[in-house]
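All protein chains of the complex are present and in place, except for one that has been dropped.
And now, chain A:
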(Lines give C-alpha, C1' and ligand atoms only; values in the text may rest on other atoms or scores of the structure.)
Protein backbone atom coordinates (compact mmCIF):
# COMPACT_ATOMS: atom_id res chain seq x y z
CA UNK A 1 0.00 0.00 0.00
CA UNK A 2 1.22 3.46 -0.90
CA UNK A 3 0.70 6.32 1.52
CA UNK A 4 0.44 9.84 0.19
CA UNK A 5 1.42 12.57 2.65
CA UNK A 6 0.71 16.19 1.74
CA UNK A 7 3.29 18.54 3.25
CA UNK A 8 2.82 22.30 3.58
CA UNK A 9 5.45 25.01 3.94
CA UNK A 10 4.41 27.37 6.71
CA UNK A 11 5.93 29.98 9.00
CA UNK A 12 7.92 28.21 11.73
CA UNK A 13 5.91 27.72 14.90
CA UNK A 14 8.59 29.48 16.94
CA UNK A 15 8.46 32.67 14.89
CA UNK A 16 6.46 35.65 16.07
CA UNK A 17 4.19 36.53 13.18
CA UNK A 18 4.53 40.06 11.75
CA UNK A 19 1.91 41.85 9.70
CA UNK A 20 2.90 43.81 6.59
CA UNK A 21 2.73 47.54 7.09
CA UNK A 22 -0.10 47.98 4.59
CA UNK A 23 -2.09 45.29 6.41
CA UNK A 24 -2.44 43.25 3.22
CA UNK A 25 -0.89 40.04 4.52
CA UNK A 26 1.49 38.38 6.95
CA UNK A 27 5.09 39.49 6.35
CA UNK A 28 7.03 36.38 5.36
CA UNK A 29 10.24 38.07 4.16
CA UNK A 30 13.36 36.59 5.82
CA UNK A 31 11.17 34.48 8.03
CA UNK A 32 12.05 30.99 9.08
CA UNK A 33 9.77 28.52 7.31
CA UNK A 34 9.21 24.88 8.23
CA UNK A 35 7.01 21.91 7.58
CA UNK A 36 3.59 22.46 9.12
CA UNK A 37 3.81 20.57 12.46
CA UNK A 38 0.61 18.60 11.75
CA UNK A 39 2.03 17.52 8.38
CA UNK A 40 5.18 16.43 10.19
CA UNK A 41 3.08 14.24 12.47
CA UNK A 42 1.41 12.79 9.37
CA UNK A 43 4.81 11.98 7.82
CA UNK A 44 5.86 10.29 11.04
CA UNK A 45 2.69 8.18 11.13
CA UNK A 46 3.17 7.14 7.51
CA UNK A 47 6.77 6.17 8.21
CA UNK A 48 5.72 4.10 11.21
CA UNK A 49 3.16 2.27 9.08
CA UNK A 50 5.84 1.56 6.49
CA UNK A 51 8.31 0.43 9.13
CA UNK A 52 5.64 -1.90 10.55
CA UNK A 53 5.30 -3.45 7.09
CA UNK A 54 1.75 -2.13 6.63
CA UNK A 55 2.71 0.28 3.87
CA UNK A 56 5.16 -0.20 1.04
CA UNK A 57 5.95 3.38 0.11
CA UNK A 58 5.59 6.86 1.52
CA UNK A 59 5.21 9.67 -1.00
CA UNK A 60 5.39 13.29 0.11
CA UNK A 61 3.49 15.79 -2.01
CA UNK A 62 4.01 19.52 -1.75
CA UNK A 63 2.24 22.33 -3.57
CA UNK A 64 4.09 25.54 -4.23
CA UNK A 65 6.97 27.31 -6.00
CA UNK A 66 10.57 25.96 -6.14
CA UNK A 67 11.36 27.17 -2.63
CA UNK A 68 9.12 24.47 -1.10
CA UNK A 69 11.90 22.05 -1.97
CA UNK A 70 13.28 22.85 1.50
CA UNK A 71 10.26 21.22 3.11
CA UNK A 72 10.27 18.37 0.58
CA UNK A 73 13.89 17.64 1.52
CA UNK A 74 12.98 17.73 5.20
CA UNK A 75 10.22 15.16 4.59
CA UNK A 76 12.58 13.00 2.53
CA UNK A 77 15.22 13.27 5.28
CA UNK A 78 12.66 12.09 7.81
CA UNK A 79 12.27 9.01 5.63
CA UNK A 80 9.72 9.53 2.85
CA UNK A 81 10.71 7.47 -0.20
CA UNK A 82 10.05 10.05 -2.87
CA UNK A 83 8.25 13.29 -3.45
CA UNK A 84 6.05 15.15 -5.90
CA UNK A 85 6.00 18.91 -6.22
CA UNK A 86 3.02 20.54 -7.86
CA UNK A 87 4.29 23.82 -9.20
CA UNK A 88 2.04 26.79 -8.47
CA UNK A 89 2.96 30.44 -7.95
CA UNK A 90 0.71 31.39 -5.09
CA UNK A 91 -0.78 29.27 -2.35
CA UNK A 92 -4.12 28.03 -3.77
CA UNK A 93 -7.35 27.88 -1.81
CA UNK A 94 -8.27 24.69 0.09
CA UNK A 95 -10.70 23.49 -2.58
CA UNK A 96 -8.04 23.73 -5.30
CA UNK A 97 -5.52 21.99 -3.07
CA UNK A 98 -8.02 19.21 -2.48
CA UNK A 99 -8.64 18.85 -6.24
CA UNK A 100 -4.89 18.71 -6.94
CA UNK A 101 -4.34 16.12 -4.22
CA UNK A 102 -7.25 14.04 -5.47
CA UNK A 103 -5.62 13.81 -8.91
CA UNK A 104 -2.26 12.82 -7.47
CA UNK A 105 -3.87 10.26 -5.15
CA UNK A 106 -5.66 8.77 -8.15
CA UNK A 107 -2.51 8.66 -10.30
CA UNK A 108 -0.49 7.09 -7.50
CA UNK A 109 -3.28 4.72 -6.54
CA UNK A 110 -2.66 5.65 -2.90
CA UNK A 111 -4.19 3.33 -0.32
CA UNK A 112 -4.08 5.96 2.41
CA UNK A 113 -3.81 9.71 2.42
CA UNK A 114 -2.27 10.66 5.72
CA UNK A 115 -2.31 14.40 6.30
CA UNK A 116 -2.32 17.10 8.95
CA UNK A 117 -5.73 18.18 10.24
CA UNK A 118 -4.86 21.79 9.44
CA UNK A 119 -1.94 24.10 8.70
CA UNK A 120 -0.79 26.49 11.42
CA UNK A 121 -0.71 29.48 9.09
CA UNK A 122 -4.32 29.82 7.91
CA UNK A 123 -5.88 27.23 10.25
CA UNK A 124 -8.53 26.29 7.70
CA UNK A 125 -8.99 22.65 8.63
CA UNK A 126 -10.73 21.95 5.31
CA UNK A 127 -8.52 20.13 2.84
CA UNK A 128 -8.84 16.64 4.33
CA UNK A 129 -12.62 16.84 4.44
CA UNK A 130 -12.87 18.33 0.92
CA UNK A 131 -10.51 15.70 -0.44
CA UNK A 132 -12.69 12.92 1.01
CA UNK A 133 -15.73 14.54 -0.57
CA UNK A 134 -14.12 14.91 -3.99
CA UNK A 135 -12.78 11.38 -4.00
CA UNK A 136 -15.88 9.89 -2.49
CA UNK A 137 -13.76 8.08 0.08
CA UNK A 138 -14.19 7.78 3.87
CA UNK A 139 -12.45 10.20 6.22
CA UNK A 140 -11.11 9.93 9.76
CA UNK A 141 -10.29 13.40 11.01
CA UNK A 142 -8.42 14.51 14.17
CA UNK A 143 -6.80 11.13 14.55
CA UNK A 144 -4.96 10.22 17.74
CA UNK A 145 -4.54 6.52 16.90
CA UNK A 146 -4.35 4.88 13.47
CA UNK A 147 -4.40 1.12 12.98
CA UNK A 148 -4.60 -0.71 9.68
CA UNK A 149 -6.42 -4.03 9.80
CA UNK A 150 -6.92 -5.79 6.51
CA UNK A 151 -8.61 -3.39 4.12
CA UNK A 152 -9.77 -1.13 6.93
CA UNK A 153 -8.26 1.71 8.88
CA UNK A 154 -9.31 1.96 12.51
CA UNK A 155 -9.01 5.60 13.47
CA UNK A 156 -9.49 6.95 16.96
CA UNK A 157 -10.71 10.53 16.67
CA UNK A 158 -10.43 13.26 19.26
CA UNK A 159 -13.93 14.69 19.34
CA UNK A 160 -15.46 17.15 21.77
CA UNK A 161 -17.07 14.53 23.94
CA UNK A 162 -14.02 12.26 24.15
CA UNK A 163 -12.69 9.63 21.79
CA UNK A 164 -14.51 8.02 18.91
CA UNK A 165 -13.17 5.10 16.92
CA UNK A 166 -14.26 4.68 13.33
CA UNK A 167 -13.50 1.95 10.82
CA UNK A 168 -12.75 3.27 7.34
CA UNK A 169 -12.70 1.25 4.17
CA UNK A 170 -9.41 1.87 2.37
CA UNK A 171 -8.49 3.91 0.42
CA UNK A 172 -9.26 6.57 3.01
CA UNK A 173 -8.25 10.00 4.18
CA UNK A 174 -6.91 10.39 7.72
CA UNK A 175 -6.02 13.75 9.26
CA UNK A 176 -3.59 13.85 12.16
CA UNK A 177 -4.14 15.58 15.47
CA UNK A 178 -1.37 16.69 17.81
CA UNK A 179 -1.33 13.59 19.98
CA UNK A 180 -1.08 11.03 17.19
CA UNK A 181 2.69 10.68 17.67
CA UNK A 182 5.88 12.56 18.38
CA UNK A 183 7.88 13.03 15.18
CA UNK A 184 11.40 11.61 15.19
CA UNK A 185 14.67 13.50 15.09
CA UNK A 186 16.08 13.24 11.60
CA UNK A 187 19.22 11.15 11.29
CA UNK A 188 22.37 12.61 9.81
CA UNK A 189 22.82 9.89 7.14
CA UNK A 190 19.19 10.43 6.11
CA UNK A 191 19.81 14.14 5.57
CA UNK A 192 22.60 13.12 3.20
CA UNK A 193 20.44 10.53 1.44
CA UNK A 194 17.48 12.89 1.00
CA UNK A 195 19.25 14.75 -1.78
CA UNK A 196 19.40 11.63 -3.90
CA UNK A 197 15.75 10.69 -3.54
CA UNK A 198 13.54 11.40 -6.57
CA UNK A 199 11.37 14.51 -6.66
CA UNK A 200 8.86 14.50 -9.53
CA UNK A 201 7.51 17.81 -10.73
CA UNK A 202 4.10 18.45 -12.17
CA UNK A 203 1.72 21.36 -12.66
CA UNK A 204 -1.93 22.05 -12.07
CA UNK A 205 -2.43 22.07 -15.85
CA UNK A 206 -0.78 18.64 -16.17
CA UNK A 207 -3.19 17.38 -13.57
CA UNK A 208 -6.10 19.00 -15.35
CA UNK A 209 -7.03 21.22 -12.44
CA UNK A 210 -7.87 24.86 -12.90
CA UNK A 211 -6.42 27.13 -10.21
CA UNK A 212 -9.37 29.35 -9.46
CA UNK A 213 -10.00 31.72 -6.67
CA UNK A 214 -13.32 32.36 -5.01
CA UNK A 215 -12.04 34.21 -2.01
CA UNK A 216 -10.29 37.51 -1.62
CA UNK A 217 -8.17 38.49 1.35
CA UNK A 218 -9.21 42.00 2.32
CA UNK A 219 -6.94 42.73 5.23
CA UNK A 220 -4.79 41.15 7.91
CA UNK A 221 -4.57 42.66 11.36
CA UNK A 222 -2.78 41.76 14.56
CA UNK A 223 -4.98 40.86 17.52
CA UNK A 224 -5.83 43.87 19.66
CA UNK A 225 -3.32 44.32 22.44
CA UNK A 226 -4.70 43.45 25.83
CA UNK A 227 -5.57 46.36 28.06
CA UNK A 228 -4.10 46.46 31.53
CA UNK A 229 -6.50 45.27 34.21
CA UNK A 230 -7.51 47.01 37.42
CA UNK A 231 -7.69 45.83 41.00
CA UNK A 232 -11.04 45.93 42.74
CA UNK A 233 -11.32 46.43 46.48
CA UNK A 234 -14.17 44.04 47.18
CA UNK A 235 -16.41 41.39 45.72
CA UNK A 236 -19.26 43.89 45.79
CA UNK A 237 -17.29 46.29 43.62
CA UNK A 238 -16.48 43.47 41.22
CA UNK A 239 -20.13 42.47 40.90
CA UNK A 240 -21.07 46.12 40.46
CA UNK A 241 -18.54 46.59 37.67
CA UNK A 242 -19.53 43.38 35.92
CA UNK A 243 -23.16 44.44 36.08
CA UNK A 244 -22.95 48.13 35.25
CA UNK A 245 -19.66 48.67 33.38
CA UNK A 246 -19.03 45.43 31.53
CA UNK A 247 -22.73 44.62 31.46
CA UNK A 248 -22.03 40.90 31.39
CA UNK A 249 -24.25 39.86 34.30
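Keep in mind that, in the parts below, a residue touches a chain if its C-beta (ideal position, glycine included) is under 8 Å from a C-beta of that chain, and two chains touch if they have at least 3 such contacts; residues count from 1.
As a convention for this text, contacts and distances are computed from a predicted model.
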Point to revise | Omitted chain, identified by the protein name its UniProt record gives, among "Dimethyl sulfoxide reductase subunit A", "3-methylmercaptopropionyl-CoA dehydrogenase", "ATP-binding protein" or "Peptide/nickel transport system permease protein" | key: "3-methylmercaptopropionyl-CoA dehydrogenase"
Check your understanding: Thinking of the whole complex, not just what is shown, which of A:1, A:134 or A:191 touches the missing chain?
Key -> A:191
**Study point:** Contact residue for the chain not shown (choose from A:39, A:73 or A:88)
**Key:** A:73
Check your understanding: Given the full complex, what residues of chain A touch the hidden partner chain?
Key -> 29-32, 70, 73-74, 77, 185-192, 194-196
